[in-house]
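For this view, one protein chain was removed and the others were kept in their places.
Chain lettering (A, B, C, D and E) follows the sequence in which the chains are written, and residue indices restart at 1 in each chain.
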Amino acid sequence: MENNHLLLGALVTPLIGAIVALVFARSNRAQRSIGVLAGLIAWVFSTALLVQVHSSGIQTYALGNWRPPYGIVLVADTFGALFAFMVTSIMIGGLVYTFHSRDKCMTYPAFMPLFLLMEVGLIGAMLTGDLFTLFVFMELMVLASVSLTAISDDQYGLEAALKYILISSMGTLFLLLGIAAMYATFGTLNMAEIAQTLLTGERPFLAPASAIMLLCAFLLKSAVFPFHFWQPDFHTTAPTPISAMLSSIVVKVGVYGIIRLVTLLFIEEAPLLERWLSTLGIIGIVFGSLGALRTYNAKRMLAYSTFAQIGFILVGIGWGERLALIGAIVYAFNHAFIKSSLLMLVGVVSSYTTTKTANFADISGIGRKLPSAVGWLVLIGGLSLAGMPPLNGFISKLALIQGGVDRGDWQNLIIMVAAGILTVIYMIRAWQRIFQQNPLPDTAGAKNEGDSLFAPFLLVCVCLLLGTVLAEPLIQLIIETVRQLGDPRVYISAVNLPM
Amino acid sequence: MILALPLAVGWTIYTAQPTPGNFLLGYVFSVSVVIATGHRGDSLRYKSAPRQLTNLVAYTVFLASEVLFSGLKVSRVILTPSLPINPGISLVNTQDSTENQLISAISAHGITITPGELVVDFEETDEAGIKMIVHSLNMDTSAPNLEREQAMRLERIRGILGHD
Amino acid sequence: MELATITAVPFGLALFLASPLARNSLSKPLQTRLSSLVMTALFAWLLSAYPHLARTGAIAQSFDWMPSLGISLSFYLDGLSLLFALIITGIGALIFFYAGYYFDEADEHNRFMIWLSAFAGAMLAVVLSGNVLLMFVAWELTSVTSFALIGFKGATDAEAREGAFKALFVTGAGALALIIGLVMLSVAAGQILYPEEGIRFVADIDLILQAKSLHEHEWFVLFAILIMLGGFTKSAQFPFHFWLPGAMSAPTPASAYLHSATMVKAGIYLFARLSPVMYQNELWTSSLQTIGLVTMLVGSYFAVKQTDLKGLLAYSTVGKLGAITALIGLPDQSGLKAAFVAIIAHAFYKSALFLVAGTIDHATGTRAIEGLGGLRDKLPVMFWVTVISALSMAGLPFLLGFVAKETLLDAMLHYTAPWTQLAMLMVVLSSMFTAMAAFMLIYDVFLKPPRGRRHFHELSPWIGLGPALLALGSLSLGFLVQPLIVPLLEVATPKPFELHLFAGFNEVFLLSLAILFGGLLLFFIRKKLIQLITFPISGDAIYREFITYLEWAGTTVLHTQSGFVRYYLVIILGAVAAVLIASGTLSTLTAGQQLFPSDLSVTITDLAKIFMLFLTVAAGMLTVVVREHVKAAIAYGVIGYAIGVIFLIEHAPDVALVQLLVETMATVLIIIMLGRIRAGVRLRVINSLWTERRNYNLGFLRDLGISVLIGVAVFVFSLIALQNRPLRHSIAEWHLENAATVNTDDVVGAIVADFRGTDTLLEIGVFTTAALGLLTLLARGRQPGSSLAPLVAPVASSSEFDARVVEEIQDATSLSTPFTRSVSFVVLPIAILIGIAQVLYGGNGPGDGFTAGVTIGLAVSLWYVVLGYQEAKALLPWFRPELIIRLGLLIATVNAIFPVFVGQGFMGHIEFDQALGIYDLVGSFGLHVTSSLIFEIAIAITVMGGLGIIIEAIAYPTDRTQETIRSTDPA
Amino acid sequence: MIELLFALSIGTLFGIGVFQLLRRDLIKAAIGFAILFSAINLFFVAVGAFEGEFAPYVSNVEAGRQTSDPLIQALILTAIVVSFGSFSLLLGFVNIISRRYDTIDSDDTNRLKH
Amino acid sequence: MAALVFGLFFCAVGVLGVVRLPDSLTRLHASGKVATLGLFGLLVGAALLMPSAWLRLLALGLFVLLTSPVATHAIAASVYRRREIVEELAVADASTAEADITAIDATGVLSRSRIQDIIEAQERALRYHKSNARPKRDRR
Partner (left out) sequence: MIESAWAQAAIQLILLALVSLLVPASYRVIVGPTLPDRLGAVDLITTLLIGIIVMLALVESTQTFVDMAIALAAFAFIGTISIARYISEGRVF
């Protein structure tokens, strides 16, 4: 087994970036450049990794050359590499956004290092083959995002951070309980080795309970009903680029974990878990969509929308069929691009207000004073979110519906699709309120300049590409991913455990 | 540099490797640490190392015996069902005109480590010297002796520090 | 015949018009003529396919797009698509031309042309696509583009916004049903056509049309309903018709195009397109008939009730669409012929009438029928266009509309069903209403004496060209039906064709005349008639109710987001407890497992353990019952120490050491944080939570219940985990055997620094994260204390730095005594030495970089506590945590990466002393210079720096005057 | 026997921690937070994949003694550090919240809702 | 072994003293010092029984010697100063003195009725404390 340095590079570059950015704490410009550079290099690594994984199978990296399962091993199967690629791609958007943002918090010396550490946590969580390291990566991500939200320009960021850290600790506890029980049961932390033991049909009795513990932890990270309460607050009050990352990729860590759980580790318990996933997903869809309809703030609306969209993904996973899983992964992937671009766009809109708020009361009609491109991009993003062709949201919807039809779960399928119309309602209404309505009397002062549109523009372009020419390659890749996920033996043998 | 010596000894004890090499290593570290933490050792004066060391040992032995005997005394008090105590607070002058903090500290340490009396606070008075506010478990027995004991203690401490 | 090119041309046109080149250098008339010309060219191009189609029946072309999702760029042209495509391009050319004179502003005009071209492209794509999923894509594009067109004036007109939204909502909802239906259809077709071959989707229309047994598929009912829902909403069929009148706020050219000729016909196209594989099922036909007939009657009746000119036209369109739908639904596709004729006729007269309405609106500024009249002289061309088109609509003999009506009546007469009579009655009634509407158009708008003087806007004469040509079509095509239309329709329908302008005085003709006269009669009694019937409920009201209900539901859902984090936790933990119980995990776990120990013997150390556990739990209980925070903190410290001793008894000295140090640090942190929170704030909470609340309320019991549930769950879980560890071995055995290879006696240390070094690296990353977050948070709004602290003032609105809440900070020295000061002076160097010893000799005993860092951090915190911020800072010039933490992280990272370049892998183990040949030298000091040693040093430095940052940030004295200035300065 | 007591203590500590976490007093909640993590660490050390009579040192291994599980100890070390980081962050939050909202009652810390 | 028993004895006496003695300062005599004496006994005993560890035990003893009195002293100082503040409060505002004593002495437990008064009094006390610039207890 060869150590794959691309795999290491994707993970380590942002770490180095964070440290270097810390060293250059005096210069904000230097920090931002370092951040973007590190993001770009990590993206190149992860892209190359994805290509390599695609062409020559699962890649691994035994950290410190300590062979698995004794040391920590990084594993990039197509699934992990794809999600890491998604993370690095979106992160570039976030990092670029900071470059021309007028938020105070982005001038804090700790901002960029924390941002990059969050990326380390995200990428690491998706590439590690070790259960405990997964926990550490997730904690890194959580603490970085909590810190970033707490120092947000939004004065309620702290309240949100407080609530999240309290609620998130529950997830950490579940995770630790699960991991401890797994270690006691299997005597190892290596996921491949655990999977190998489980594949032999041996079912230690703590396994289902551990599965539920781990599942709860992942559900909490993804803000699934009833673990969602922190999410609208947290995603709304974070600094714009952070909130874009939170609502697009950070919630996907939970999705990633859940998929790993049901495809690699707890295949036998999967039906039980999937039943829960479907139910929670449907509730999430209804709750999130309805909440988005009536909430008072555009960012918050998008946060509720994320709540609903995660529901779609969960129902897809919950259907437990190959096609449905393809749909779920396509959905998860595309949603990241749509949601991050939309949140950044709303961030741009609110950056033009004097109080930097996205409350509808303050941004209604403000669109008339903004560059017209903002309106266009928000409309395109919104339509993509609503699943309109030829944007990538449509691809997600189609893939998921095909999965649902394949499964024949008409009841959930129809609820899902009926809830889909709510997306149209809230997105279009919001668009009309911001860009068409007459300004309210209190929407008096719009500033002459705001954050740069460049990053969201890039992401919207990607949405467009993913909906058209890149759609087929993506789906092919995801089909391959799901094929690989379907046979845990591939993963296990790639990790090359001693016999 | 002198201050580093006891530290180096402490290092050797702590690392439990009584070798010259280790002592040297400890001394190097100690010196750097002493410099880093801003100790200039101005309270400690070099007079005659052997004498000062002897004084230290003597003080330690004295302290140990004090601790032991007064401990026994207090134990008896506690174990007596009637609890014959008469607690109270008295002011004791450190009798050190230099107002050296280290001397006050060692005095307080000496008083506090031995059962029976306890330094609860310090007070700077207009006259020279720092006064210690001492709490005694039994005023009847300890109050009269406090000043005398302090004089003795001060002498020993000066002997160790090299203030003559 | 490149169908793809044809489809792409209008989009290309839209892009061209949107380009700066066209916007800046192409004048308004040029844009108009160009667009119109393009549409005409497309019309001609399509027409040229006709001979080919007459020979072969259909043209299919296909390119790959997303084969894995079943979408291909397939195009399909047969008679049916040709018919629709010709209407789209033909009428389109005229409307584009008309639009050139409709807008006064060049900018608006350009924007409109862009959207209209895009819409035309989408529409063409709907009818030309040869793949149902591609058709859906186009279908959605028509929704989006029509949204833009309907809401064209949305920036100034709330009604336009509302109308656009409503249209998008209804058609969007239908589209969602449609897409499921289409996916099911294509799966079903795949199963029918390739039952063995595992092909999932057959979405290409030419193949679907070959799946003749589709109507027998088990899913048929479901997908038929879903597809019909899509079609009904798009074609504004009852009860979804209500969006169409709302959509009339579009600029008139758009209304004319969308609502007479194109978009609403998309649904019709869908029904006609799928008819060959669907019509054999009763559900399909009877649904189309029922809905169609009801829509027809309702639409034509509502039309005459309208006061708005465009509203009248809109509802009459609804009625006509209903009729066409019903015709498509007639058994055995017998109505298709009539449907197609109706489509053509309707396209001509309705677009003409819309354009007339637009012209009137443009000229007079109003569309209210009440306020119009006497326009015959002012708009002569328009008057004659209206006369011809309205009469065609009414079905006056020899006009095109007459042919259509005749075929319709003919089809209905031949239709035999149990309720034929009723259907016939509905047709006659609605035709009478339509005729009545036609008379209203002619009389009320043009002939009626005008009411008052009105503003009149002069118009370009060219504006009449489009309407005139359309009227000419209505007038002449009736006569030319045989040579021009019949061949076209013969290609389009599966049935042999016969069409007459006048078939003699048969019952159909007589019926037509009767209807005409009936309409006239109704026209005269219209004032009374309108008040006669009112519908108690309308689709619009239902829609409004529905939206209101949704909003109510949304508000209700939001109420769960109460803002109380305790409730969130209650729900989350309650849910987890419920899941654990409901899923039976606990009971299955306990079933058959040994829960309670058989061996009750305890050793002395066990007894010590038991006492420690007791102490832990007792202190835990104490934290619950005490009111004061500092007492809870004291109790918490006891827990920490007791657990530390338990670790020790469990033979985990490394963990015990870390636990003891960290707990001490945590206690110190709690205390200094408590010191930072105003006493008043804390006392108020204590008071309101304890003193004023004597009686234990429900919330208390609920919390207690949840705690007990969770406690029991964890108890069972851990008991099982402890009692039944199945494998008494683990990978740790390998670690025990191989720790010697990294020159370490302490296996835990070896794991931490080597085998799982990355975990540790990340862990100091986590620690750094917390330190940086805390520093930034606490240092905001202060004078920068370090290079990692923010340099700018905080957000102006946050009140945390208000003078009112800034605590009073005093000189710390008054709080300490010479004794404490002296000891703290002594302790720091000792602590540093201990730290160094822990790093250097940690490999052989408890202690490692982390403990070293915490040790030094503790001593530093002692300095800050005892000496106060200023003095401690002054005495420790070298202690600059923000530099130290960076140094530590840098060393750790370099040390982690360096091994990569010598082939040891990230965080690999390197023996530097061996490599440098100083092994024996350093060995004489009992040392080994390895990468793990450097790593431990780095950890120690990082942790020391991190703790330093945290302590300094907390200890920083807040200066009242500065804060006051800052908080009033809105920077 | 000792297993039962361990489980009982862990369960009780969890219950206490959860109960504290549900208090309105944020400082109490923070202490609950810390107690929960202590309980987890207790669970970790109790649940180690194997038991031993000696600390995990190579010298003990070489002497043929049965040592305790070193890996789980390394995990606890990491868990302690991570939870300490979270805890200090939480304390900082409570501190600033007390200034910003002039209260440490979590029920009054509810500006974000709906 | 005798040393161990000796140590145990003093530890026990210390604990007993803490339970028995009447007030905070006298209890500190028992807890801080008698028990420390006991601990020294234990250390000596351990060093005799486990000679290999004598150096470490010596280090431990030195640390106990260093830190135990200072902890005791700090606690004693806190007792003493709490009393002092209470006295000052009585000077500052005679009418609220009663409430203040309870508030300061055991903040939460005894603050029964007039919490607002107490908060105010406490803040007043702090102000008083500051403005009356007591003679510095120590200086460098």
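In this section, contacts are C-beta pairs under 8 Å (C-beta built on N, C-alpha and C of every residue); 3 or more make two chains touch, one makes a residue touch a chain.
What you see is a predicted model, and the numbers here were worked out from it, not measured in a lab.
K.L.:
In the complete complex, the chain left out here touches which of the visible ones?
P.N.:
C, D, E
K.L.:
Out of C:Asn110, C:Thr664, C:Asn743 or C:Ser786, which touches the unshown chain?
P.N.:
C:Thr664
K.L.:
Touching the absent chain in the whole complex: find that residue among C:Met113, C:Leu409, C:Val624 or C:Ile672.
P.N.:
Among C:Met113, C:Leu409, C:Val624 or C:Ile672, only C:Ile672 touches the chain that is not shown.
K.L.:
Using the touch rule from the top, list residues of chain C that touch the missing partner.
P.N.:
604-605, 607-608, 611-612, 615, 618-619, 622, 628, 630-631, 633-635, 637-638, 641-642, 644-645, 648-649, 651, 653, 656-657, 660-661, 664, 667-668, 671-672, 674-675, 679, 807, 809-810, 812, 815-816, 820, 827, 830-831, 834, 845-847, 851, 855, 858-859, 861-862, 864-866, 868-869, 955, 957
K.L.:
What is the set of chain D residues that contact the non-displayed chain in the whole complex?
P.N.:
Considering the whole complex, chain D reaches the absent chain at 54-55, 57.
K.L.:
Touching residues of chain E against the unshown chain: what are they?
P.N.:
Interface residues of chain E facing the absent chain: 1, 4-5, 7-8, 11-12, 14-16, 18-19, 24, 27-28, 30-32, 35-36, 38-39, 42-43, 46, 49-50, 52-53, 56-57, 59-60, 63-64, 66-68, 70-72, 74-79, 81-82, 85, 105-106, 122, 126, 129.
Please note the rule applied: only the chains that are shown with their structure count from here on.
K.L.:
Among the other chains, which touch chain B and chain E together?
P.N.:
Touching chain B and chain E alike, sorted by label: C.
K.L.:
From the mean C-alpha coordinate of chain A to that of chain E, what's the distance rounded to whole Å?
P.N.:
53
K.L.:
Can you give the whole-Å distance between the Cα centres of chain A and chain D?
P.N.:
28
K.L.:
Using mean C-alpha positions as chain centres, tell me how far chain C is from chain E in Å, no decimals.
P.N.:
Here the centre of chain E sits 62 Å away from the centre of chain C.
K.L.:
Would you pick out the residues of chain C that each touch at least 2 other chains?
P.N.:
Residues 558, 561, 565, 569, 573, 684, 686, 714, 721, 725, 727, 729-732, 735, 756, 759, 763, 766, 769-770, 773-774, 777, 798, 817-819, 821, 823.
K.L.:
Multi-chain contacts only, two chains or more: what residues does chain D have there?
P.N.:
Residues 21, 43, 47-49, 71-72, 78, 82, 85-86, 89, 93-94, 96, 100, 109-112, 114 of chain D each touch two or more of the other chains.
K.L.:
Go ahead and list every pair of chains that touch.
P.N.:
Result for touching pairs of chains: A-C, A-D, B-C, B-E, C-D, C-E.
K.L.:
Once bound in the complex, which stretches of chain A touch chain C?
P.N.:
Within the complex, chain A contacts chain C at residues 3, 5, 8, 12, 15-16, 18-19, 22-23, 25-26, 61-66, 69-72, 104, 107-111, 113-114, 117, 120, 124, 132-133, 136-137, 139-140, 143-144, 146-148, 150-151, 153-155, 158, 162-163, 166-167, 170, 174, 177, 180-181, 183-190, 193, 204-206, 208-209, 212, 216, 220, 226-227, 229-230, 232, 272, 276, 286-287, 290-295, 323, 355, 368, 383, 386, 388-390, 394-395, 397-399, 401-402, 404-406, 410, 413-414, 417-418, 420-422, 424-425, 428-429, 432, 436-437, 471-472, 475-476, 479.
K.L.:
Which residues of chain C touch chain A in the complex?
P.N.:
Contact set of chain C toward chain A: 64-71, 133, 136-137, 140-141, 143-144, 147, 151, 154-155, 158, 161, 164-165, 168-169, 172-173, 176-177, 179-180, 183-184, 187, 200-201, 222, 547, 550-551, 553-558, 560-561, 565, 568-569, 571-573, 575-576, 579-580, 583, 585-586, 588-589, 593, 714, 717, 720-721, 724-727, 729-732, 734-735, 738, 754-759, 762-763, 765-766, 768-770, 772-777, 780, 787-792, 794-795, 797-798, 882, 885-886, 889-890, 893, 897, 899-900, 904-909.
K.L.:
Under the definition above, what is the set of chain E residues touching chain C in their complex?
P.N.:
66-67, 69-70, 73-74, 77, 103, 106-109, 111-112, 115, 118-119, 122-123, 126-127, 129-130, 134, 136-140
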